[in-house]
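Missing here is one protein chain; the remaining ones are kept as they sit in the complex.
For chain A:
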Amino acid sequence: MSDALLPPIGMLAELTHRCPLQCVYCSNPLELLKADKELSTEAWLALFEEAADLGVLQIHLSGGEPTLRPDLEQFVSCLARRGVYTNLITAGVGIAEGRIERLRDAGLDHVQLSIQGAHAPTTEKIGNNRGAHEKKLETARRVVELGLPLTINAPIHRHNIEEVPAFIDLALSLGAERLEIANVQYAGWALLNRNALMPGREAVERQVEIVEEAQSRLRGILAIDFVAPDYFAIYPKACMGGWARDAFMVAPDGTALPCHAAGTIPTLHFERFGDRSLTDIWVNSPAFNAFRGDGWMLEPCRSCERREVDWGGCRCQAMAIAGDAAATDPACIRSPLHSRMAMLIGEANSVSDADDFRYRRIGRA
């Protein structure tokens, strides 16, 4: 490590793996945890207190569907008292009347609502949930009425990439401040469904033009964040801003990981909060230290001038595609395996467009 270890800024708390939707692009692991494995209210509260002590400034309350935890208000109010910024990441389906108001009153700062399609049939197909679209729109209206800032998260793949302009109109009409056009990252259930989800190259190029035009036209009106599709990229993303550099996540059972998909790296062992303190894990966990900084890098990363721009890209993508978590992310044009990305795009687009989805279900990978 070239630099001193700094405290984490952000933490993603996956409070539960339970969810009313079964989205085929979900980034959760294939082995989903049942409710009886989830941390208790007291354990999450202790974890949040320690996260605040450690220096975490922003916590994303996610899942699964975080509103399925009846103790969510307690978590929000604990974090608000500690000055930690809270972001609720919700599917927006099945939220009881008055719940968002109670969360706001507890101190919630921001809501990120996922919408799977700009049109109802797409939303229903991707999440395998009838009526989901209308419920999501109703959630968006409630959030905006309560004066909370709203971000719409649109996960993009083959089945909705043509709906990007309609997503932009939808975000405007709902009064969202921000829209994330987030091309699906192929980890977890999305990797399992990769052939059914991967868009074609022309559609991706069209999407980039549409988004760039809208970003400039809607400057100061709607912020559009674009998460580029890795498989079509020239350079990789700085996944999580660098491995265990300024953010990490906690699974429903308290296991702390540098990113969502880190559990797919078989050589790493991840510790649970409760067995060890969060601070101990952040500082000393061999898994957190495995790819920190740039000391672990091999060529072509080691001598690359971009090594502290993208930190070698995504370790889990290197694992999934190169079969080696320490390899350069194959999304990078300098990776000797970069051509595999084009091959995988071609493979996905040569299979029939049949919706042979494997829906996200607990115990059914």
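FYI, contacts are C-beta pairs under 8 Å (C-beta built on N, C-alpha and C of every residue); 3 or more make two chains touch, one makes a residue touch a chain; residues count from 1.
As a convention for this text, contacts and distances are computed from a predicted model.
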Options "Electron transfer flavoprotein small subunit", "Ethanolamine ammonia-lyase reactivating factor EutA", "Pyrroloquinoline quinone biosynthesis protein D" or "Peptide/nickel transport system substrate-binding protein": UniProt name of the undisplayed chain: "Pyrroloquinoline quinone biosynthesis protein D"
Touching residue (missing chain; options A:P70, A:G83 or A:G363): A:G83
Sole contact to the chain not displayed, among A:E101, A:E162, A:E177 or A:D324: A:E177
Chain not shown: contacting residue from A:I9, A:I234 or A:L298: A:I9
Residue of A:L57, A:A166 or A:A238 touching the missing chain in the full complex: A:L57
Options A:K34, A:R130, A:R219 or A:R302, residue touching the unrepresented chain: A:R219
On chain A, residues whose C-beta touches the chain left out of the figure: 6-7, 9-10, 54-55, 57-58, 83, 85, 87, 109-110, 112, 144, 147-149, 151, 169, 172-175, 177-178, 219-223, 225
